[in-house]
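For this depiction, one protein chain was excluded, whereas all remaining protein chains were kept in their positions.
So, chain A:
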Amino acid sequence: MNPAPSIVFFTTASGAGYGLLFWLGVLRPLRLLPASPSFALLALAIALLLITAGLASSLLHLGRPERAWRALSQWRSSWLSREGVAAIATYVPAGIMGLALLADRPGLATVAGMAAAIGAAVTVWCTGMIYASLKTVRQWHHPSVAPGYLLFAGFTGAMLLAAIGALAGRPVVPAMLSILLAIGALAAKRSYWKAMDAPKPAAAPTLESATGLGFIGRTRPLDPPHTEQNWLLREMGFRLARKHREKLRNLVILGFVATIPLALLAMIIGGPFGALLMVLAALAALAAMLAERWLMFAEATHTVTLYYNGES
């Protein structure tokens, strides 16, 4: 599948923003974060900035962005529509949280923050289900894909919260959380790649089942229907990633792993230099996520390519 930059950026930026919003809403009432409203306001502003930038980027992927509002109507059947509804609904408690912080109403800020955390989790789940619900793409239609979106959003969000916490002088809880989630993300990614590298399940569609010619024998393409490209091949026949698979996977692992010593070192050193290291760790996490999302698309194969090259 074509890794459109607008979608790769959207799921990375919004995922991190929703993760940050989630941990802010959950950890603040537990008094595990710096207590000052200015810290919460800064974290909330960064979360909303990332979410909004991501959503704006996702509009660029549309053929008719001016009609995007129509996507809010079919939440009964469409995960994309549900994602849109959840994304917009989450702005309401997040906005109330911001106003409550400004107006010094800590009780309201806590309740709104928890509601925003639920909204953030629901939105990221919907994003994951857009991909996980597609039976046509074997690499996405996998039980770990939607939980993976939650895990990676939680990881990058915790990493950002640790970086903001380090700037405020109290990063330990989100930093420890991000280390745990980094280990979880590494394990999840490795087991996912192992499942993907295993031989295709016997029930997976083949050119024989796609054409119904299996009763004659092995089927292979002879003449293509067109000699030039078309939208289908550019969108669903993207093949570059499989060539560089190993290097890119190592890059993702390197990025996830690097956050762990960086975060540990940042906690030990503390002070402005420690804060700098924590920001570096967060940037490494985001860069690794961009690579992971790019691979997530680029490694995915669609059943339509069966018709063109006999493989999917």
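Everything below uses one rule, namely that a residue touches a chain if its C-beta (ideal position, glycine included) is under 8 Å from a C-beta of that chain, and two chains touch if they have at least 3 such contacts; residues count from 1.
Throughout what follows, contacts and distances are computed from a predicted model.
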The chain missing from this complex carries, among "FAD-linked oxidase", "4Fe-4S dicluster domain-containing protein", "Phenylacetate-CoA oxygenase subunit PaaI" or "Short-chain dehydrogenase", the UniProt name "4Fe-4S dicluster domain-containing protein"
Of A:L42, A:A56 or A:A71, the residue touching the omitted chain is A:A71
Any idea which of A:A94, A:V145 or A:M236 touches the chain not displayed?
A:M236
On chain A, where is the contact patch with the chain that was removed from view?
1, 61-65, 67-68, 70-74, 76-81, 84, 130, 133-137, 203, 205, 207, 209-226, 228-232, 235-236, 302-304, 307-308
